[in-house]
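Before I ask anything, here is the structure I am working with.
So, chain A:
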Amino acid sequence: MTRLLDLGISRISNIIMDMATLSVRSVDRAIEAYEKESGSKDQIFEWSEQLRVLQDEVTELAVELIARYQPVATDLRFIKSCMEISYGFSRFGRYAYDIMDILGTMGPLSHCDKNPVLDMANTAREMIHLSIKALQTQDKDAAKKLYEMDDTVDALYRKYLREIITPTNKKEMKNMITDPRCYLSTLLILRYLERISDHACYIGDSVHYIVTGASSPRR
Partner candidate 1 sequence: MINYQKGSIAAVTSEEYANSSVDYKLSSAQAYARGYKVSIRNLNSWFGVKQALKNINFDVKENTITSMIGPSGCGKTTLIRCLNRMNEMTPGAAVKGSVYLDDVDIYANGIDPVTIKRRIGMVFQKPNPFPTMSIYDNVAAGLKLNGIRDKKLINEIVEESLRGAALWDEVKGELGKPGSSISGGQQQRLCIARALAMQPEVLLMDEPTSALDPIASAKIEELLNDLKKDLTIIIVTHNMQQAARVSDYTAFMYLGEMVEYGPTKQIFENPQKELTERYISGKFG
Partner candidate 2 sequence: MGDISSIQEKRRSVIQDAIVRQNKKRRLMDRVFTGVTIACIALAMIPLGSILIEVVKNGASAISVEFLTRPQGSIVSGGGGIGPAIQGTLLVVGYASLIGVPVGVLAGIYLSEYAGNNRFAYIVRFFNNVMTGMPSIVIGIVGYILIVLAVGSFNITAGALALSIIMIPIVVGVTEETLKLVPHSIREAGHSLGIPKWRVTLFITLRSAKNGVLTGIVLALSRISGETAPLIMTILGTSLFFQFTFEGFTDPVDALPLRIFRLAALPYEHAESFGWGAALVLILIVLSLSMALRFLVLDRRYKASGGARL
């Protein structure tokens, strides 16, 4: 016999998985747009909006399940975490949208050095994938791995920031500074990527909480 609660829980997990797919696609497309100077802003706008609606739906459904079935133990922890996780996914969409927004404002950037962003984007995307996989496999140890990766992302961000504000004689840097669009866009996008990796960590935390019942020691 199926518990009535299980019907709701499977619905909520389906929405979460849809959100995962959608947010991964948004971030991928935004990075691609930066790299190749192509892609449609409207498409990502739409996805981001969809993610926001889905997040509302998850919250509604979670509250309804709590009100109707008074879930306990793992069920309760899962439902509570779904609210947080869906927020994370909707943030991924939002940052992808923000990145597209920057690209629109800055115009062509083909003459800039894109390596810092692309480096960090690889790590951030890997983190998103890792957090989704952790969610699917209920891997409580993923959080630890995610935080290690987050540390490298933070380090990268700080390193780049320091480089920009430090006067330099290096040729390529000089080049860059002569066009503020290069370092401004890089810095802003790095900032969004850094936020994305934070949220990937939070998803890892939620998975850890679902499995063990204890909040992650890092938060």
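Miscellaneous remarks
Definition applied: a residue touches a chain if its C-beta (ideal position, glycine included) is under 8 Å from a C-beta of that chain, and two chains touch if they have at least 3 such contacts; residues count from 1.
Keep in mind how these were chosen: all candidates are chains of the complex that A comes from, given by their letters.
No experiment lies behind these values; they were computed from the predicted model shown.
Here chain A is shown alone, and of the candidates 1 or 2 it touches 1 within this complex. Touching candidate 1 in their complex are the following residues of chain A: 3, 5, 70-77, 212-215, 217.
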